[in-house]
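Left out: one protein chain. Kept in place: all the others.
Up next, subunit A:
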Amino acid sequence: MTSLKRTTVGDPHSTNISSKVFVRSTKSGKVQKIVRELYLRQDIPCSSTLCTLCLSNAPADANGIALEDLRCLCSIPALPFILSDRPAGTKAFPNGHYLVPDTNALLSGMDLFEQTSAFYDVIILQTVLEELRNRSIPLYNRLVGLTKSEEKRFYVFFNDFRLETYVVRDPGETINDRNDRAVRRAVKWYGEHLQQAMKAAGRTKRCPSIVMLSDDKENLQKARKARIEACSLHDYVSGLADADLLLDMINELREGQDARASHGALLYPEYFTKSKMITGVKAGTLHQGLFNVSPYNYLEGSIRVPAFERALVVLGRENMNRAVQGDAVVVEVLPKDQWKAPSSKIIEEEALNRNENADADEQEAVVTEQEQRALVEEAKKTQGKSIERYPQPTARVVGIVKRNWRQYVGHVDTTSVSLSTSEGRRQQTVFLITMDKRIPKIRVRTRQARELLGKRVLVTIDSWDRDSRYPIGHFVRSLGELETKEAETEALLLEHDVQYRPFPKAVLDCLPKEGHDWKVPVNKSELSWKDRRDLRDLLVCSIDPPGCQDIDDALHARLLPNGNVEVGVHIADVTHFVKPDNAMDSEASGRGTTVYLVDKRIDMLPMLLGTDLCSLKPYVERFAFSAIWEMTPDADVVDVIFTKSVIRSREAFSYDQAQRRIDDMSQKDQLTVSMRTLLMLSKKLRKKRMDAGALNLASPEVKVQIENEASDPVDVEVKQQLDTNSLVEEFMLLANISVAGKIYNAFPQTAMLRRHSAPPASNFQELQNQLKVRRGLELRTDSSRALADSLDTCVDPKEPFFNTLVRIMATRCMMSAEYFCSGTQTFSEYRHYGLASEIYTHFTSPIRRYADIVAHRQLAAAINYEQLDSSLHSKGKLEDVCKNINARHRNAQMAARASIEYYVGQALKGRIVEEEGYVMKVFSNGFTVFVPRFGIESLVRLGDLAVPEPEATFDGENYVLKTAGSRTETIVLFEKVVVKISDQKEESTGKRKVRLELVRSGSSL
């Protein structure tokens, strides 16, 4: 009998075949043994431009063009191969060197590899890349990004597919050992191969060294034994020019490990095993959710889980158990006798633990004494109170499903830096305080503590071990001096995860070749005219905020012979330029939205499209996507059509200009008349909407006036709402609703829609109670109509602003609207609560929102203009798009708000203003005040009232805070107060913020 097994002897091809065996556990719980065959080859190039051997051997690409031919074709000598023929040298490697990092080196030093000052010509082995993917997906993605950038010269070498570098796992060898051996084998092969190549080419120059970078002592030792150049990341970086800077970027994870192992004091409970968590979550004994830290109290976290209507509260550091804002965690609900009411006290980290030593080598407790005291006081209060103040279920974190650590912007805690050490260059541990108050202090070891003082810096968290009170991280880079516009703007963009890098070349390549000279083709037989209506004779105009460059919408209206009115909304035809699934489309999809900062706009699409080719600029012909209604004079829609079109806008108005033109009765031209028609119709539409129960929640928007780019802002004003604002708004809503219905009919499973779910009644409980106790008003929340009506009754004749204040607070109780794919919800869930519309989508701003681009494509397919791209047929893909743009949308809003906040602070810099404000929230040791004039809301602590801090009695049931002693004031919710506004640099975040001081409270007003 001959064996059926594949043997290694006899078969000449047997050495080319190997296999890889592993166990795969699928999500559905299946456990499979997987056997993968490996076909080893000898033509995988080394990609060094020094090597001609590989170039001639390299396999042809899918089109059959060999790399060598390609070189001839392009007549660029070194195009196909990546690694430089003159790699940089260092003291240790004067002949130049290629780097081969192992997985540990990448895990601990990814930031280094992204540096532009060093780390060029890097060979990433397939073994390493795969191992990295198993260890950390974010790092893997960053590495893949690096390998794609041409200037860094990172080459992925598929060592496990090349015969010479493939290693078979020895019996009894661990996977790690095998991989380390594979790395060493590849390094060795590279060295020998290059020697050979140089010899073959007859070059006399010395061959560059191949240097293995590893943080594994054993691996280094074995490498040295095998005569391979190898060094640890630390040693390598020490030999570079800006070693101090670079050394700080090495992950703390490994370095500190040995040192801290001796500590032994474990401050936090251990996490459950993964399987225990999964079982618990499935069985319903544990709950999984996103961990959120209260912005007012860093010791209080909350987690929304499906099993509980109210969020679970996590109190105290020990229960939070190293969870950081945004992590996906698993929690265990504590017994009922430990349930507590949510706190009514502001607890800020820096106020409690001000003078800690970051180098704390002595035993440290999880909970500092101060924290303990704050918590005990809290507990006393909750127990003293009547139980009616809804005790909430509390929980403790028992495990982390996924860390959502990102890079954080912050500044070095001045008190943690010891300036006394005159040596300066000594490495010391400092605390880094993040801008986001919900993130704990991060312990960072650095050699440049002094230089970093007063700078905005970017850090990441590396680990948080059980024996460390704070997470440990490392420094990434400095953004610049605190309070410089550049640093603050970049900080803001980074904090809100806004992609602000310039568009890559691949994206710009997708733009039309004609550039700014692009014009609507004159010849109507051109392909782009196909199925396009010529609407150039219509009197179209656009109304936008002043200075608007990216004009997405324009309008027209004309009387029809039958007495009805034809109204047209014309939207920039962005999808004519942005085709699905090209580089520009994926970039836009990734960015999701344009972000508007006070002085800057981060575009979703390249400028050329956004401000020129797509923008419906006046006096030029532009492609548009039009929705045209026939309406009765009572604004009832008779008919609607959608069509791609060509328009020529007659004028671009600002709201203000348009308003004046309409109001100016001497103007009798057709354009003005049609605008008046539009205004008349819009008012009727608005009334209908309001009758249907739409909410008017407009809160005052603040505009910062800037004289020019370079100067500081000069003034702050509240935006005015004109009739023309609502004119545009009404027709945009109408267009969005009409389009939503159309695409839903065409694609019931995959339409891109937007919904706003009705808020659960519990969200309004607090506000309802506040209104009842303070004003005897009733807020009904059973439907949006009821809410709208009862909001209208919330008026205080003496206080015209009171109604707006209540509306602002009601808005905060609501859910946020979100994009979704129609197949993922039932029809009843499609409702837009705020607009009181059955169905809604975004269609009218494709230049600045990606959702609109999707809606455009779907509408184009719905009217048989074009085929629907397959990606828009897939529910899964659309869901991913929705998830991303929802997050981007939120971030953009927060970034815009933060930008305004920063500029308001800057505008007030050095000024002191007294202004009226309203109490929005009362805590036991402070309160927040909203100042409508500047649209700012800020905290006033009791300690700020007077020195020493006045004694206070807090009546939580009546929302009254009475102070006595050093200052007597009565702070009552909703009451008007007068505050002194000045600017102040906030210690904790390093932001310049407005500081409010109480001048007079309501009682003395």
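Methods note: a contact is a pair of C-beta atoms (placed from the backbone, for glycine too) under 8 Å apart; a residue touches a chain by one contact, two chains touch by 3 or more; residues count from 1.
What we mean here is this: contacts and distances are computed from a predicted model.
**Q** UniProt protein name for the omitted subunit, picking from "Multifunctional methyltransferase subunit TRM112-like protein", "Ribosomal RNA-processing protein 42", "GPI-anchor transamidase" or "E2 ubiquitin-conjugating enzyme"?
**A** Of "Multifunctional methyltransferase subunit TRM112-like protein", "Ribosomal RNA-processing protein 42", "GPI-anchor transamidase" or "E2 ubiquitin-conjugating enzyme", the absent chain's UniProt record names it "Ribosomal RNA-processing protein 42".
**Q** Of A:35, A:527, A:665 or A:947, which one is in contact with the hidden chain?
**A** In the full complex, the listed residue that touches the missing chain is A:35.
**Q** For the chain left out of this view, which of A:278, A:722, A:946 or A:978 touches it?
**A** Counting the whole complex, the residue in contact with the absent chain is A:278.
**Q** One chain isn't shown here. Among A:38, A:137, A:175 or A:307, which residue touches it?
**A** Touches the omitted chain: A:175.
**Q** Can you work out which residue in A:25, A:525 or A:828 touches the chain that's missing from view?
**A** Of all options in A:25, A:525 or A:828, contact with the hidden chain holds for A:25.
**Q** For the chain that got dropped from the picture, name the residues of subunit A it touches.
**A** Residues of subunit A in contact with the hidden chain: 1, 3-5, 19, 21-25, 29-31, 33, 35, 169, 171-172, 175, 273-276, 278-279, 282.
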